[in-house]
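Working notes, beginning with the structure itself.
Removed: one protein chain of the complex. Kept in place: all other protein chains.
Entry: subunit A
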Amino acid sequence: MLELNILDKQIPVSKLLEVLKYKEDDIVFAAGSLIEGIGNRHSDLDIFILTESLERFNEIECEYDFDQFKVTFTNAYGIGFDIEVWSKELLLEVISKINLIQFDTSTRTYNLLDLPNNNRIEDIMSLVHRFITGTALYNQDGFNSLLEKLNLDNYYRLMVRMSMNEVDNTIDDLIGNVDKKDFTNAVLVGRTVLVETLTTYLFSMKMSLDRPKWVYPKLRQLAETDDVAKKFMKKFDEITFVSLSNEKEFEKNAHKILDFTNLVLSKIEL
């Protein structure tokens, strides 16, 4: 019997599928931190149903009901399940748009991906992330066939550009605070810059993530086998997990954040 091994629990996939209202031609997959091996006892298991028709799910009571996807929750085997239902057609359209991106143009990064109407880019890219890091539970062939369609190089390159844009936006605030000699706030803003910088680095190393909270566990995973990642993690620890007690120390820390960020980003090909 096929089982999902989640923490110390074995969940029979067939039992799990029984509670889901999918149809024969749908695709069901599990994703999230528990599937990626970085979750904890309080993490939810995310189940995704890619359906031919969202209307099929109209009779199900959903906590969140959007045009392009629906979300509901349930509990089983002592684990909370988030169940998201998405249109398969929408994911196909997004995959096609990612594959067609021309990076050597002057198009602004956020305009490279011309998303279907009424979709937030964060939701869509989170779906793509969950999809490529997920595990098929039902219709493995359909899942694999969709996955094979996605140009992963384009996905990672797009995510590198998007996350580096975030760094460039936030780093201006950091520089502004240093200029103003507000070093305490500079360090606070700098912590965000550091996390965004490492997000960019992880994408450049073809590690996908969709939340800042997974940056450190993913970096730790990568550092187990990659010396550069190990060096970056050591530097990040030295800058972040340090006690700062006076303005001079805050100033020095803010400059260390800038140096480290610039070092990491200068190594990443755009």
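Convention: contacts are C-beta pairs under 8 Å (C-beta built on N, C-alpha and C of every residue); 3 or more make two chains touch, one makes a residue touch a chain; residues count from 1.
Heads up, the rule we're going with is that contacts and distances are computed from a predicted model.
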item: Undisplayed chain, where the name is taken from the UniProt record, one of "Potassium-transporting ATPase KdpC subunit", "Segregation and condensation protein B", "Coenzyme PQQ synthesis protein D (PqqD)" or "Glycine--tRNA ligase beta subunit"; value: "Coenzyme PQQ synthesis protein D (PqqD)"
item: Given A:V178, A:L202 or A:I239, the one touching the chain that is not displayed; value: A:V178
item: Selected residue (touches chain absent from view) among A:L20, A:V71, A:A136 or A:I268; value: A:I268
item: Sites on subunit A contacted by the missing partner chain, in the whole complex; value: 104, 164, 171, 175, 178, 255, 258-259, 262-263, 265-270
